[in-house]
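Structure first, then comments.
Removed from the display is one protein chain of the complex; every other protein chain stays in position.
== chain A ==
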Amino acid sequence: MSGTTDRAHLVRLSIRRGRIETRGSFTDPMELFGSVMMIGIFLVVLFFQRGGEVEGTGVDTAAASLPGVIGMMVVFTGVLSTAAALSLDREDGTLLRAKALPGGMAVYLGGKIVFMVVLIGATVLLLLVPGMLLYDGTAAGVARGWPVLLGVLLLGIAATVPLGAALGSLFENPRLVNGVGMFPVMGLTAISGVFYPVTALPEWVQAIAQVFPIYWMALGMRAALLPDAMLAVEVGESWRTLETVGVLGAWAVLGMVLAPVLLRRMARRVSGAKVEAARQKAMQRV
């Protein structure tokens, strides 16, 4: 068996695994509700903002906010959902099963990437399609900026999913991921110019926000979907495309360097005894 057919076989299995995982997740009422609820809340909040106009630009308020929300949701899903999924799979024995199969770890990870890409894609569509129908100007923005949107989206996936995998491999307890992980993400969202212009904040706060992916994902989505009339409230009155690619690219590289190391470390530590211990603990909690 040559290396290439081997790799091709693993890729095929990964896609199959991702497909099965996606179907299982999308047909599970609880999980579906959890994913859709947050998206629904944002759409409704924006719906009540629509009709207003961002001062001196002629851009609908809802349409102006939507790209930032999309960027934020990409980071949420890419980092937090990936981390939570990995941590959960380690606890419940999914990873151990993968470890017991030839090529199991590669296919597990490949399948997880496929699933996360589909999940993020679905999240973006669930925000974008209703947005095009409900908010004035979004449809025009998509028609004009879809190639940029696609590029930013791919960059965002690359910047967040490996990072989420790396973080998830650090958490032994999946409940901690959402508990502990939520606070910094929420805090960063508040200062990243998602709901109001980042230029309204003190400069040192702006500086912090500009280290992390949320700000740049939100900016990238605005660059794709909003007209240049909106530049007045951006830092340096520019979409800063190069910087966006630079910072998100740097996070992607960081994630892709860290993830394999941390994942290997995690995989080494997975054992039946650990899964059994987690089960005992979980049973005490119930």
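Note that contacts are C-beta pairs under 8 Å (C-beta built on N, C-alpha and C of every residue); 3 or more make two chains touch, one makes a residue touch a chain; residues count from 1.
Throughout what follows, contacts and distances are computed from a predicted model.
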Candidate names "Sugar ABC transporter integral membrane protein", "ABC-2 type transport system ATP-binding protein", "Xanthine dehydrogenase small subunit" or "Glutamyl-tRNA(Gln) amidotransferase subunit A"; UniProt protein name, chain not shown: "ABC-2 type transport system ATP-binding protein"
Omitted-chain contact residue, chosen from A:I20, A:V180 or A:V211: A:I20
Listed residues A:G104, A:G193 or A:G255, member touching the removed chain: A:G104
Chain A residues that touch the omitted chain in the full complex: 1, 5-6, 9, 12-13, 16-17, 20-21, 24-25, 27-28, 31, 89, 92-94, 96-97, 99-104, 107, 268, 270-273, 275-276, 279
